[in-house]
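A protein chain is absent from this complex, but the other protein chains hold their places.
Up next is chain A:
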Amino acid sequence: MEDTQVRDKIRNNSAQKKHISDKVMPNFFLLMASLSVLTTLGIVIILVTDASKFFSAVPLTEVFSTELAPLRKDPSFGILPLISGTIITTLIAMLVAVPVGLAAAIYLSQFASDKLRRVFKPMMEVLAGIPTIVYGFFAYSFVTPLLMKIIPSLQAKNALSPGLVMGIMIIPMVASLSEDAMNSVPEIIREGSLGLGATKLETAFKVIIPGAISGIMASIVLALSRAIGETMIVTIASGSSKNFTLDITQSMQTMTAYIVEFTSGDAGSGTLGYYSLYAVGLILFIFTLGINLLAQYISRKYREVY
């Protein structure tokens, strides 16, 4: 408390010989800072206004139907194929990323020596820094042909291969965030458990993971949001068929891939197809925003634990 008083006095003293810059700069910085809020507002306004044009023209029964054919002469705009495509690829990705990512996190935080950790962690960071377009190329030109040898009925564009590659892409995120959570469980607790004769494995599962559970959950939820919003891998490797199916060997389209496909095609501004982009964008935004807020809520709760 005392030092803030001293600082206030100094501040008041120097206020007597204030330069113009001290009046201008705070306002300048505030202006710059408010631009980020403006960006968010801009996103919301744009999505809502243009999506409302779509929703007012297309009846809700059609929106929640399974037929999506925006470029047909008599177009139909059922978004369920996009939602199912998104959920399926995301699910495949999570099935890869969560077990492998958590196992890697447990290994790095509990079992690995310092030396190994110093080798593995930067390598994982490299994995996380690779652009998604590169993963897309990898999925299409390497993973799909490989899977075709195992599953002959697999189509060249399918949901399985981009789902798997997306999972691999997210592993570092789950691993490093979960590892951070595990490392922030106090060392005393860990040593207490080991001192009582528990093995490292028992310590990890019965002491560390319960202690870090909110952080781990937050990492999984964030990974989920990342998978839903991921674009280039699915655009390249899962194709553009608007199938409403559970068959992962088939081509499917996700919400993000629809936006990319439709803008790179010639959707004239002002058409219903053009506004459908914003409707899909709005749904995607609401999905990911909800998930991110959930993750923030979980990790805020977690901070109170220790």
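Basically, a contact is a pair of C-beta atoms (placed from the backbone, for glycine too) under 8 Å apart; a residue touches a chain by one contact, two chains touch by 3 or more; residues count from 1.
Note that in this section contacts and distances are computed from a predicted model.
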Per UniProt record, missing subunit out of "2-oxoacid:ferredoxin oxidoreductase subunit beta", "Phosphate transport system permease protein PstA", "Na+/H+ antiporter subunit D" or "NfeD family protein" is "Phosphate transport system permease protein PstA"
Only one of A:V63, A:L80, A:A103 or A:M148 touches the unshown chain, namely A:A103
Check each of A:M25, A:A57 or A:L246 against the chain that is not shown and name the one that touches it.
-> A:M25
For the chain that's not shown, point to the residue among A:M94, A:M124 or A:I216 touching it.
-> A:M124
Can you list where chain A touches the absent chain?
-> 3, 6-7, 10-11, 13-14, 17-19, 21-22, 25-26, 28-30, 32-37, 39-40, 42-43, 46-47, 50, 99-100, 103-104, 106-108, 111-112, 120, 123-124, 126-127, 129-138, 140-142, 156, 168, 171-172, 175, 199-202, 222, 225-226, 228-232, 235-236, 256, 259-260, 263-264, 269, 277-278, 281, 284-285, 288-289, 292-293, 296
